[in-house]
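Take a look at the structure below.
With one protein chain removed, the remaining protein chains of the complex are shown where they sit.
Chain nomenclature is as follows: A, B and C, assigned in order of appearance, with residue numbering initiated at 1 for each chain independently.
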Amino acid sequence: MSDNHHTPASEETGDTGFFEKPGMRKILWVALLASCAIFAALGIYGMVAGWMHPYFTLDGLPVFYALAGAIVAAVLGAGGRLLSEALTKPSDYYDSPADETRPDDGEGRP
Amino acid sequence: MDIIEFIVGRYNYWIFITLMMIGLYIVISRGNLIKTIVGLNLFQTSVFIFYISIGKIVGGTAPILVGSYKADDSYGEGYGDESHGAGEQTSGAREGLHDADGLDIPSNSLSAEVPAGGAPSAVSGSLHQMPDTARETAAGMASGVNATYDSVADAAAQGAEVIYTNPLPHVLILTAIVVGVATTALGLALAVRIREAYGTIEEDELEAEDHFAEFGVPLHPEQGQARGGAA
Amino acid sequence: MSDLLAGLIQNPGMLLIVAGVIVALLPGRQLRAIAALAAIIGCYALLASYGTAPMDAPVLMGESTLFGLDLVSIRIDRLSVVFATLFFIAAGLNAIYGWLHASRMEASMGLIYAGAAIGGVLAGDLLTLFIFWELAALSSVFIVWGGGTHAAFKAGMRYLVIQVGSGMALMAGVALTVAATGETAFTAMSLTAEDGSLNIAALLIFIGFGVKAGFPLLHFWLPDAYPRASAVGAVMLSAFTTKMAIYALARGFPGEDILMLIGAVMAVAFIFFGAAASDLRRVLAYSLNSQLGFMVCGIGIGSELAINGAVAHAFASVIYKGMLFMAMGAVLTRAGTLRAAHLSGLYRAMPLTALVAFIGALTITGVPLFAGFVTKSMTISAAGYYEHMLVWLALIAATVGAVNNIGVRIFHDTFMGARSDAAKVSGDAPLPMLIAMALAAAICLVVGIQPTLLWSMLPFDYDYAAYTMDHLITQMQLILFAVLLFALARRFGLAARPRDGVLLDVDWLYRVPGRIALAGVVRGTAAAWHRLWWGIQAGVARLVKGLYDTHGPEGALARSWPVGFMALFTAVVLGLMLIVTFVAY
């Protein structure tokens, strides 16, 4: 899950960390997909085995939570993007950029 | 006719108001500090006139006991305690000042007719129209207190037949005049100091300089230049 | 001196405030930090000596009177004790975290701030609550200002106004309550009076609480101020103010129906803002606000389980949110920036901080074995049991929001991926910061694994089993599929980081059109004023000129020095007075 098309700063070749190795990325993907499948299956089995105690009819659906997770994630991704497009202004919109810099107060702080 | 009487009868008020307004207007409109003080003086003077006029009646005399007053030994006591000051200030003045016929602003007794014999007229709104009250008061106090007060009551009764001018407003205004003098002196002294510090006593120039000192920009740029830049 | 002081000084919070003043006078950061930690432990020992008491039989201490009103400095019951304990833990973690980096101001004000929060939750009456409420507001302003930039100053000013405004609403409500009933006791209130009309006093108090609890539309100070503070300051800010408000709501308005709606809106709305924000601490601030929605919902439901859930979640939230702010603070300390656009791949240089951020993400999203799982389940279950379906849906959505905002944005985008320029930093977080983060992470794990430890402290005895199969399965489904979707979106280039810049919020309303309007009104008034005055002068002058030709041109037109102005004004006032007098009746 470390694919990143939008790393804004300089991409450096040859600086691949532990998680950037191709083998590692594959393992991560497999693990993610496998655990998704396992918990979806467990959910369906749980329905049959009587583990689940749905509060409403809605969450009586076998993979309701899986669907909910995916749908909300999609809505959130799109919504966040739209909101960002609509409401983000340049950094100097309210304050001048100089306001963000910190005068050295002699305490040697970052 | 009533209106004319109303207006004429209160001419002292009109003088006072006119003078006051002139004084206030000078304070408002003059740009020169000395002239402002002149206006202030005029304004204060109008109040002096107001006070003096409310205490004065034509034919009234200074508040000194007239007539046969014999009890010399008890003079100071009697005078100081009640017969004159108290009687006049509390009962006579209070009721007398307020017109019996319910007019809001009493017309001044300067214009009222004062009988020649000194016997006060019952209808004239003067300060001392209530001899009966005074006599009663004095007598009432005297009885049962001390026999020597009989003479005091007697004197008060006689005094009540004389018309006195109420001295209190005059005394008060003497104080106010002193205060006025002090104010004028201080105001003029300040004007001198301002002249030393600023080189001018014209208010708009002073304002321009103060404005410049506070904000660092001329108050009226175009005017400032036209006048050669007061700032 | 009066018994009021004697009463107040028994309150551990008050003692901590005194300690804060003393710490301000000590030289050297280390000494200040040691003294602060000692004070925190000492005051906690005092609190612990008071023990605890059940909800329906609180122990009251430090009773006194202030101009005839009864004050109770300390009320010990399980609700107040759990919050006070939580604040002591948070204060201790803050002291350790800022061991090397807290300025004198932050060290001292941090203690006063913590003390005010502790005093506030222990307060037994509304006036004492107000006293600490204001102290918390004022001390925290200095922490915002501790950010040191001019932007921090301005944000601090806005924060000050809104916080003092919250205090004023509270004070007005309390004054009204006292005027109406003569009672000052802080007990459960209702927004509707007995005859069904609106209870204004309670409403004012509610608004006062609501501002600090970050109710929607009243929340804007939170994402505005927190990101401006210093690394140490933001951690302090994240712990106290909002949770103190949650306590106050739990005490004053349990089961108030409107809270469910408010909480649901909070939980959902702010995850979108969090997704759109570019400054990472701003993301955290919105996420915090969304988590507050959980607690507000729980209080709104008002059942024993729901209140327990809200309190438990407040407890967990302080710890893990503090931990995340600590991690971001460490990044700020090392990398000097928190703009999402400039950071990625930090795990190489700061592996331990990355691990902490990962644990934080696991906790906040509610992965089993971490504190968030047990505390969130309680509120969600309560919503389900009492069939508040909208609330329940909102809380589920908020959980997914946490996956995106914390799991993806804070952890993945910042620490994973290729290394950006800004991420080329010299080393991991300084040792005291790491210790504080490790302690917080440990608490998250302990509570997650052994939840009964926390439950024994909660207000009500309620036997709740978190680790059941259906909880585990549903929660894991929710998180894993959300993660899957985000991963796929990244894989296929459908998702991008938010644009760099400032994200507009409600505060835009007063920062832009509000400011323009204010400036316009001021300028307009000044112009109208000037015109009026000159008009009067000109009018008078013309009149006089008409009457007397003697009036020269140097007259009234040319001047505006105040003497004349004032004198005229006096005359006008007198005239008005006289007219009104004569016409009045």
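Note that contacts are C-beta pairs under 8 Å (C-beta built on N, C-alpha and C of every residue); 3 or more make two chains touch, one makes a residue touch a chain.
Quick note on the criterion: contacts and distances are computed from a predicted model.
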### Identity of the absent chain, which is to be given by its UniProt protein name, from "Probable glycine dehydrogenase (decarboxylating) subunit 2", "phosphoenolpyruvate--glycerone phosphotransferase", "Spore germination protein N-terminal domain-containing protein" or "Cation:proton antiporter"
"Cation:proton antiporter"
### Sole residue of C:Q30, C:S190, C:T452 or C:T570 that reaches the chain not shown, by the stated touch rule
C:T570
### Task
Sort through C:P12, C:G124 or C:G148 and give me the one touching the missing partner chain.
C:G148
### Interface residues of subunit B (partner: the chain not displayed)
24, 27, 33, 36-37, 40, 43-44, 47, 50-51, 54, 80-82, 85-86, 89-90, 92-98, 104-106, 140-141, 145, 168-169, 172, 175-176, 179, 182-183, 186-187, 190-191, 193-194, 197-198, 206, 210, 213
### Touching residues on subunit C - with respect to the absent chain
1-2, 4-5, 66-67, 105, 127, 130-131, 134-135, 138, 141-142, 145-146, 148, 153, 156-157, 160-161, 164-165, 168-169, 171-172, 175-176, 178-180, 200, 562-563, 565-567, 569-570, 572-574, 577-578, 580-582, 584-585
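As a working rule, only the chains that are shown with their structure count from here on.
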### Summary
Note: subunit C sits from subunit A at a C-alpha centroid distance in Å of 26
### Query
For subunit B and subunit C, what's the span in angstrom between their mean Cα positions?
66
### Task
Round to the nearest whole Å and give the separation of the Cα centres of subunit A and subunit B.
88
### Query
In subunit C, which residues are in touch with two or more of the other chains?
none
### Task
Please set out, as single numbers or ranges, the residues of subunit A touching at least two other chains.
none
### Summary
The subunit B residues in contact with subunit C across the complex are 24, 27-31, 36, 203-204, 206-207
### Message
Under the stated contact criterion, what part of subunit C meets subunit B in this complex?
### Response
540-541, 544, 554-556, 558-564, 567-568, 571
### Query
Where on subunit C does subunit A make contact in their complex?
101, 103, 147-151, 154, 230-231, 271-278, 332-333, 336, 341-342, 344-345, 347-348, 383-385, 387, 389, 392, 396-397, 400-401, 403-404, 412-413, 416-423, 468-470, 473-487, 489-491, 493-505, 511-512
